[in-house]
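If you scroll down you'll find the structure; I have some questions about it.
With one protein chain withheld, the remaining protein chains of the complex are depicted in position.
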Amino acid sequence: MAMTPIIRIQREDFDLSAEIAALTAGRSDIGAVVSFAGLCRDEGGRLKALELEHYPGMAEAEIARVAEEAARRWPLSGLVAVHRHGLVAPGEQIVLVIAASAHRRAAFEAAEFLMDYLKTRAPFWKREHLVDGTTGGWVEAKAEDDAAAQRWD
Amino acid sequence: MAMTPIIRIQREDFDLSAEIAALTAGRSDIGAVVSFAGLCRDEGGRLKALELEHYPGMAEAEIARVAEEAARRWPLSGLVAVHRHGLVAPGEQIVLVIAASAHRRAAFEAAEFLMDYLKTRAPFWKREHLVDGTTGGWVEAKAEDDAAAQRWD
Amino acid sequence: MTQAPTQARTVKLVYFAWVRERIGVSEETVAPPAGTETIADLVRWLKTRDEGYEAAFENEAIVRAAIDHHHVKPDAVITGAREIAFFPPMTGG
Partner (left out) sequence: MTQAPTQARTVKLVYFAWVRERIGVSEETVAPPAGTETIADLVRWLKTRDEGYEAAFENEAIVRAAIDHHHVKPDAVITGAREIAFFPPMTGG
């Protein structure tokens, strides 16, 4: 596998165009670039921010394992996964996945696979901070996310 | 359907980040933005450029019909389709699709649906211009593209 | 009583990609003979015009048609059409 996935856990925001440019610069064998950006919703005006806790070290390692699995399954030219931690306000970006390939199907599938697995396997936890000034509860895991990940088994 | 798809056929390149920003600006109900960028490959160094011919009027109308169908099938917050015509060099962008939704599954599926249908229904034709200075043939339609579109029937 | 003069029905045709190249023009207005009801009828008549049309519609099954910017099948009725297009399978995206 010549392709080395780019994986970062960071507090700062990310720039989708810059990440894609880094992936495709100087190449003319890439036919398809699929990106996913996960944004913070305000949940109908209830939410002031999401707090993202993560397990440093394991977060990177687990995403790297998922990325390697994606690279084994699909012929990819490039793969990026960036996940923020700390406080994220509604409208802001939380997570980014980019998959590049010669053909679109591989890029779409790899990006969706990476997101489904990242949701259920990467050690991140969300807590809600509410507009009324209180700290809400920890977001509960969704059965539909487990089901989404199991599609790929 | 409050959502109005943005559809453009143009000779100029497009800016993915600007398109996403226009879609998400001032909103906090969007949780997922999936983008697809189709790039021109050099086909192992053989290709100097792709020439894209289209049917003005029908191209816009057909993509609009596909976009409306996507909006009927998935709860979308926004949809963008931009397709270039004219000469495109290897490494350059040809087509862009963006789908935004509250949840990632809808955004992924709508973007892939739009691309699959755009490939088989939008009146565009590619011709190869070769590095050796000759004009190659018209690109032949692929059975796999028809199969991809038929998945959604 | 005098018979109303037969008004030749005309329609604009547009061609794309290798269909356009084989026919040699990108658009034209034609007056198909009476009895030309469907896309298939129109193609049959066009093929009699010269060898360019014959080459373009050599494999009729592969050439696609649109009436007024909508994809149609060979049995589509052309009555009332303002613009009929013929083109190869699409390869955009």
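Letters A, B and C mark the chains in the order given here, with residues in each chain numbered from 1 onward.
Definition applied: contacts are C-beta pairs under 8 Å (C-beta built on N, C-alpha and C of every residue); 3 or more make two chains touch, one makes a residue touch a chain.
Values in this document were obtained by computation on a predicted structure and should not be read as measured data.
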item: Left-out chain, listing which of the shown chains it touches; value: A
item: Among A:7, A:80 or A:115, residue touching the chain not depicted; value: A:115
item: Touch residues of chain A, complete complex, unshown partner; value: 38, 52-55, 57-59, 61-62, 83, 94-95, 115, 118-127, 138-141, 145
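The working rule: only the chains that are shown with their structure count from here on.
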item: Any chain in contact with chain B as well as chain C; value: none
item: Most distant chain from chain B by Cα centroid; value: C
item: Length of the line joining the C-alpha centres of chain A and chain B, rounded to whole Å; value: 23
item: Distance between chain centroids, defined by C-alpha means - chain A, chain C (Å); value: 50
item: Sequence positions of chain B contacting 2 or more other chains; value: 38, 115
item: Residues of chain C engaged with two or more neighbouring chains; value: 93
